[in-house]
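Incomplete set of chains, arranged as in the complex.
Note that the chains take the letters A and B in the order they are written out, and that residue 1 is the start of every chain.
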Amino acid sequence: MKNKNISTFIACEAAYDEADIVLFGIPFDGTTSFRPGTRFAMQAIRPDSYGLETYSPYLQRDLEDTRVFDGGEVELPFGNTEKAMQEILDYTRQVVADGKKFMMVGGEHLVSLPTIQAAYEKYPNLHVIHLDAHTDLRQEFLGEELSHATVIRRCHDFLGDGRIFQFGIRSGTKEEFDWAKEHTHLEPFTATTLQETIEKLRDVPVYITIDLDVLDPSIFPGTGTPEPGGWTYRELMEAIQSFQSLNHIVAADVVELSPQYDVSGGSTAVACKTIREMLLTLAK
Amino acid sequence: MKNKNISTFIACEAAYDEADIVLFGIPFDGTTSFRPGTRFAMQAIRPDSYGLETYSPYLQRDLEDTRVFDGGEVELPFGNTEKAMQEILDYTRQVVADGKKFMMVGGEHLVSLPTIQAAYEKYPNLHVIHLDAHTDLRQEFLGEELSHATVIRRCHDFLGDGRIFQFGIRSGTKEEFDWAKEHTHLEPFTATTLQETIEKLRDVPVYITIDLDVLDPSIFPGTGTPEPGGWTYRELMEAIQSFQSLNHIVAADVVELSPQYDVSGGSTAVACKTIREMLLTLAK
């Protein structure tokens, strides 16, 4: 009775100091051009995670056997994108400096920029696996260089060629698809080359960024920019199972849940289950 | 003009005495721990069933050619689970005693306990085919032995080993999956062993219980505990078509529709179509 009311993702109850993995949310949707709402993702995910079991029959491992600290959500200013990105970068640098792996939950996809950067600063040989419906490779969008539509291009600014592997992409400008041919590995629509990518990245540091709109909108309607023709949940689970062969995953994120666009709660359940599987993957 | 306003599932207009099958609803969701609402299922199903045709192009049979009595919904107390289970048991016993097959529509999955029991009392050699996302094999849940999460375990209490065949299961505790190895036939995720199960059960009395959350939440978002990674509707239809080889189906149920979580009405349509196909299966 005397404890305060603590709210975490299911089974993520370790103290910070004893944790191997830090889970945190970034409630930012400031550059979302179409329909905002990803700021509410983590707030919906926590209570709904209790509709899951802690045990994964896919990976045959249990979240109860991991040590994850739930750091809540990073507080950010509204209306000032540069300052927000700086605060996310500062937070993530500290987590990395403390020797933790991390699992970030967005927010819009732009918030992966500072978290990938923090991981890159520690692991200069960082490679990125990117699951998404959209290329996110524009040089600028509506006059801004910091945008959900430019985030992977901004990561390329420091990572350079040959480091980014994109799967599931089914929307972008002609220029983006052309640009990708020279600078990233981009497989449109599907993930048939994922297995060979994983072979290649087996022993290098890897960051996995999952824009959940890689899934078909039927599976994941709770997102701002639905793009029909995406993956089934089983296809995503196959990708996650193939990640088990990677020996050096340093961090991951799951972004672009906008829970209010799916009143059934199914999209939030998709996010919860993906986070559970990715936490178990990071904890391996 | 002079008739009262009668409301039935489409084409289920037989009188009780002339009917071969009794269709009835159980508006109970009293042990639902996460999100209640299955009490409203039958109320949504009846009017929406008129969006269907009576003819099934899958089975090439017509509901107009069957004799089904729609018994409405069993009235139950609120807040007293034991009394509610007793009243369902009494009702179903009477239906069985009158020589009818029956089709029950839930309600949460716990309501299958008294209906399976009533069928078992008449057919002691009863076998159960169970389609579900969840194991439902807990010994107790939140301190209660009567719960949607324990229902199949409670059925095992009287049926014993070798009588329960579970398909599509993708969520449960490690303990449940371990327990199942010794006491039930449990196929995780898929239904590849369904065909051989049906061979085995061809001539014994069979009860089929369909928790509609065996379907992926994209197909069936209108449910309390969505669990991603489930079946497509075509996979469920294949299972139903394979049921045509069973020679002694004595009863069936369809449970866990919570219509308010799917404002599109698609989940209610899924329930309606499944009920139509199962009524035609029972009537064969």
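The rule we apply is simple: contacts are C-beta pairs under 8 Å (C-beta built on N, C-alpha and C of every residue); 3 or more make two chains touch, one makes a residue touch a chain.
Worth saying up front: this structure is predicted, and the values here are computed from it rather than measured.
**Student:** Shown here are 2 copies; how many are in the complete complex?
**Tutor:** 6
We adopt the following convention: only the chains that are shown with their structure count from here on.
**Student:** Could you say what rotation angle superposes chain A on its sequence twin chain B, using C-alpha positions and rounding to the nearest 5°?
**Tutor:** 120
**Student:** Take the average of all CA coordinates in chain A, do the same for chain B, and state the distance between these two points in whole angstrom.
**Tutor:** 38
**Student:** If you look only at chain B, which of its residues touch chain A in the complex?
**Tutor:** 34-35, 169-174, 177, 188-189, 216-218, 221-222, 225-229, 261-263
**Student:** Can you list the residues on chain A that touch chain B in the complex?
**Tutor:** Within the complex, chain A contacts chain B at residues 50-55, 57-58, 62, 216, 218-219, 232-234, 237, 262-266, 269-270, 273.
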